[in-house]
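One structure, as structure tokens, below. Some questions next.
One protein chain is absent from this view; the other protein chains keep their places.
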Amino acid sequence: MIKVGIVGGTGYTGAELLRLLAGHREVAVTTLTSRKEAGLRADHLFPSLRGHCDAVFSAPDEAALAACDAVFFATPHGTAMQMAPALVEAGVKVIDLSADFRLKDAAEFKRWYQLDHTAPALLEEAVYGLPEVNRHAISNARVIGNPGCYPTAVQLGFLPLLEAGLIDASQLIADCKSGVSGAGREARVTSLFCEAGDNFRAYSVPGHRHLPEIQQGLRVAADGPVSLTFVPHLTPMIRGIHATLYARLTQPGVDLQALFESRYRGEPFVDVLPAGDHPETRSVRGGNQCRIAVHLAPDGQTVVVLSVIDNLVKGASGQAIQCFNLMFGLPETAGLDAPGMTP
Amino acid sequence: MIKVGIVGGTGYTGAELLRLLAGHREVAVTTLTSRKEAGLRADHLFPSLRGHCDAVFSAPDEAALAACDAVFFATPHGTAMQMAPALVEAGVKVIDLSADFRLKDAAEFKRWYQLDHTAPALLEEAVYGLPEVNRHAISNARVIGNPGCYPTAVQLGFLPLLEAGLIDASQLIADCKSGVSGAGREARVTSLFCEAGDNFRAYSVPGHRHLPEIQQGLRVAADGPVSLTFVPHLTPMIRGIHATLYARLTQPGVDLQALFESRYRGEPFVDVLPAGDHPETRSVRGGNQCRIAVHLAPDGQTVVVLSVIDNLVKGASGQAIQCFNLMFGLPETAGLDAPGMTP
Amino acid sequence: MIKVGIVGGTGYTGAELLRLLAGHREVAVTTLTSRKEAGLRADHLFPSLRGHCDAVFSAPDEAALAACDAVFFATPHGTAMQMAPALVEAGVKVIDLSADFRLKDAAEFKRWYQLDHTAPALLEEAVYGLPEVNRHAISNARVIGNPGCYPTAVQLGFLPLLEAGLIDASQLIADCKSGVSGAGREARVTSLFCEAGDNFRAYSVPGHRHLPEIQQGLRVAADGPVSLTFVPHLTPMIRGIHATLYARLTQPGVDLQALFESRYRGEPFVDVLPAGDHPETRSVRGGNQCRIAVHLAPDGQTVVVLSVIDNLVKGASGQAIQCFNLMFGLPETAGLDAPGMTP
Partner (left out) sequence: MIKVGIVGGTGYTGAELLRLLAGHREVAVTTLTSRKEAGLRADHLFPSLRGHCDAVFSAPDEAALAACDAVFFATPHGTAMQMAPALVEAGVKVIDLSADFRLKDAAEFKRWYQLDHTAPALLEEAVYGLPEVNRHAISNARVIGNPGCYPTAVQLGFLPLLEAGLIDASQLIADCKSGVSGAGREARVTSLFCEAGDNFRAYSVPGHRHLPEIQQGLRVAADGPVSLTFVPHLTPMIRGIHATLYARLTQPGVDLQALFESRYRGEPFVDVLPAGDHPETRSVRGGNQCRIAVHLAPDGQTVVVLSVIDNLVKGASGQAIQCFNLMFGLPETAGLDAPGMTP
């Protein structure tokens, strides 16, 4: 059994790691930390885990974590970069679900997160955990910066087009809609049932932290500069992200369907829908799939890509486990083979 | 009291007409028709109306309708164009909430609705009921083609930019999200709670009936050709439309906020939010307002307009009453002066 | 115009007072207080009020409040009992939406709210603001203890049976379901969209603060002791309470329908549904009605009463305005005459 530690298991991504790892036959969660809930059983906080998880929250303890084979960070940004260097030194594989190891440019990190990066060397070494792009590097990585939820949905939707050089990279649009769990389990007025329920709104149009992360990934795919307008919205559902992507075709007569099918052939977690289809978020609820459809708009020039994921699975904990599987030479789908739950 | 008839009062727009007209002091609903529910009290079908409406559904009766001062059609398309000519002949003002009198081009109507238009002369005469554009014409009209829900939100959002000639009209994008009531009260699997709930999806990307209606309006505003990519989505809420509009600025240094405030100054039902704000659909839940915010995206070139309405009010029955008020020389806000309901 | 002050207008009952009073022609809100939000416009916090309310939050100021004709308290418990005595002294009518003036027994108040009552004389004088029971006393009152949401729905459902002495008062059951707005606008994990959404649970089975309030009212109706089991539940909707009440008939052959219709004949806000019907909460969404249906269960001995209200209207702000209207000799329905909003 591979010994796994989870730092910060009281939020939704922590709970989701526990749920998914409960079904992973090669893993034992040996350490689960929370400063605030130390002493509490995890299944008291999340009764859905009763009978499936007997972990107890403990205060973070470097020795206990260093004894793990792998440690997941499900913490707010700023924590993993403090603790990761010692763990890596001790031979522990680190998978960080926060933003600490996503942006390769420490200055960019500081600009968007208002923190000096305290582990710049490890940042440089860290691999961005998007297996559909970096599978080989992930397999050999010591530290993974696990992608954000919006960035996962948006990048997987744009990649085939950018890699093939078929669209105008200077005017990309990503109109994204997220379920409320994307805002986490913190007590905030804007996340209340009576504020977010039966309601729809955009937010952060002037600038959102996921914008630089997305652009960083798209630049690699485009092998050149890109310019993206990214507008996130809050939609009254619990899980799910729906990215609607718009780009201008620069070449006529492209077989978009074939392009996408070819790019993702063999990918265990990217599912290109039949031509003309529209993915729905519930088709991936609880599952690690990204479902994608590609359309040419009636104007004959605008490509519209529809990309859906479960923000807590492929957009967070599931993708982290996918990276973990690669790092430990396990089947990539271990612990991730359940279909989405509909209805 | 102005005598009002409603044809087809068993759907959501019919119910909403009854709710709003119950608070309109100048109106008496004298005829309410439904072939299917003839004999039933309206407040049996909609118990929220108990104590506020004693109307009884009757089979459509031309004489009873001809005795009204105004008749609203809250029917599927194809009905109003059959019945309107005789009513207009009889001196009755007609306000059609269906699509029959929206598209000025009968061929375009046939293409999207698969019906030959049976009242082409009246179609030519009909006024498109968007008071913010056609206030004067509406006041003098005999027949109103009441705008669709998406078209209302999208046109009000693009108008200031197109009228001022500030954007590239050849690459407009409208990413729209609708509550489920937009699909009506018909029993359909896709509208079930367990299909539409906790779920998000796009639909009709290859082409939606509201596209030609929107383009028709935008062409007038632009005084020239326009090309629009329109992607509607279904969001798990009951009422509300959120249109997120994207356009490329063709001139630098425009004061977008001033432009919008100036365009809509004095409009009773269009509310331009302060700079930097994001409207939410619940702020207009049950009310006739359209709330709009305008942003310049971080790329400095893409204008992002956020426009919200209640699809059943400003997107249907409220706007119809607004037109009715204009046609009868009443204060434009009569019966429409309640604020939205939050939470 | 009657000058009205509102203390604590940042929660849902405060916002609802503002919404309803915006449509009340005899009222001007002259003072609106909030320690935390002083200086902020109310319509900034609640954009649905834009165009309908230009009030600005101010720090509580006794002189400004004393200059009002009436003051509503939409505060947590403990505030009104501090401020009310001086206001009453100054001739201001006080309507308290919190629990401070509901329980006639100060010891009981202390037991459930962990506070010594600081205005016991005023507590003795205060009238319990349930117009269907205390209409005359309310008209002449200086201080109103406005009923809680559950207590309103439960009392109106049991009253006809208890007053007529037809049920066993020693084994009453109230199984109640509340929308999440009943928990207020405070940032709490349990009220988050992702905690309360798509979920159903009971709470406080061992004892809830509304139990003594309900029992106090039922004792008066029964003219004797009562024993009630009260189980509240949280249901994933925004507004609404549904009380399902169970009692054992002590007499055979009672015409329950006639009993209820007779008890509530002429009541402007209690609507007894036709025999066999089931009220739904959305039929009173946004309205001040209580809708009730009464059934005899198949066992022939158990009466089942179904009683629904909007917790923020008849269960709070609407009922407070109903009391206000009585206190100022206005039509009881002033500002409260809108039907519920369906869908």
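Per-chain numbering from 1; labels A, B and C assigned in written order.
Basically, contacts are C-beta pairs under 8 Å (C-beta built on N, C-alpha and C of every residue); 3 or more make two chains touch, one makes a residue touch a chain.
Since the structure is predicted, the reported quantities are computational estimates derived from the model, not experimental observations.
Colleague: Taking the whole complex into account, name the chains on display that the unshown chain touches.
Modeller: A, B, C
Colleague: Looking at the whole complex, which of B:M1, B:A107, B:C194 or B:A258 touches the chain that is not displayed?
Modeller: Candidates B:M1, B:A107, B:C194 or B:A258; residue touching the omitted chain: B:C194.
Colleague: Using the definition of touch stated at the top, determine which of C:A90, C:A164, C:V304 or C:A334 touches the missing chain.
Modeller: C:V304
Colleague: Which one, A:A55, A:V92, A:L211 or A:V284, makes contact with the chain that was left out?
Modeller: Only one listed residue reaches the unshown chain, and that is A:V284.
Colleague: Kindly state which of the options A:E26, A:D271 or A:D299 is in contact with the chain not pictured.
Modeller: Selected residue, touching the omitted chain: A:D271.
Colleague: Tell me, which residues in chain B touch the chain that this view leaves out?
Modeller: Spelled out for chain B, the touching residues are 12, 179-181, 185-189, 191-198, 236, 238.
Colleague: Touching the missing chain, which residues of chain A?
Modeller: Touch with the absent chain occurs at residues 12, 15, 19, 22-23, 46-53, 181, 197-198, 238-239, 271, 273, 279-280, 282-287, 289, 291, 337-343.
Colleague: Since one chain isn't shown, list which residues of chain C touch it in the complete complex.
Modeller: Interface residues of chain C facing the absent chain: 171, 173, 175, 177, 179, 194-195, 197-203, 205-207, 211, 227-229, 231, 233, 235-240, 242, 244, 246, 248, 276, 278-282, 285, 295, 297-299, 301-302, 304, 306, 308, 343.
Note that in this section only the chains that are shown with their structure count from here on.
Colleague: What topology does the chain touch graph have (line, ring, star, complete, other)?
Modeller: complete
Colleague: Where's the contact count highest, between which chains?
Modeller: If you count contacting C-beta pairs, the leading pair is A-B.
Colleague: Distance between chain B and chain C based on Cα centroids, please, to the nearest Å.
Modeller: 36
Colleague: So the centre of each chain is just the mean of its C-alpha atoms; given that, what is the distance between chain A and chain B in Å?
Modeller: Those two chain centres are 39 Å apart.
Colleague: CA centre of chain A versus CA centre of chain C: separation in Å?
Modeller: Distance between chain centres: 45 Å.
Colleague: Got the chain A residues that touch at least 2 other chains?
Modeller: In chain A, residues 179, 194-195, 197-198, 236, 238 touch at least two other chains, as defined above.
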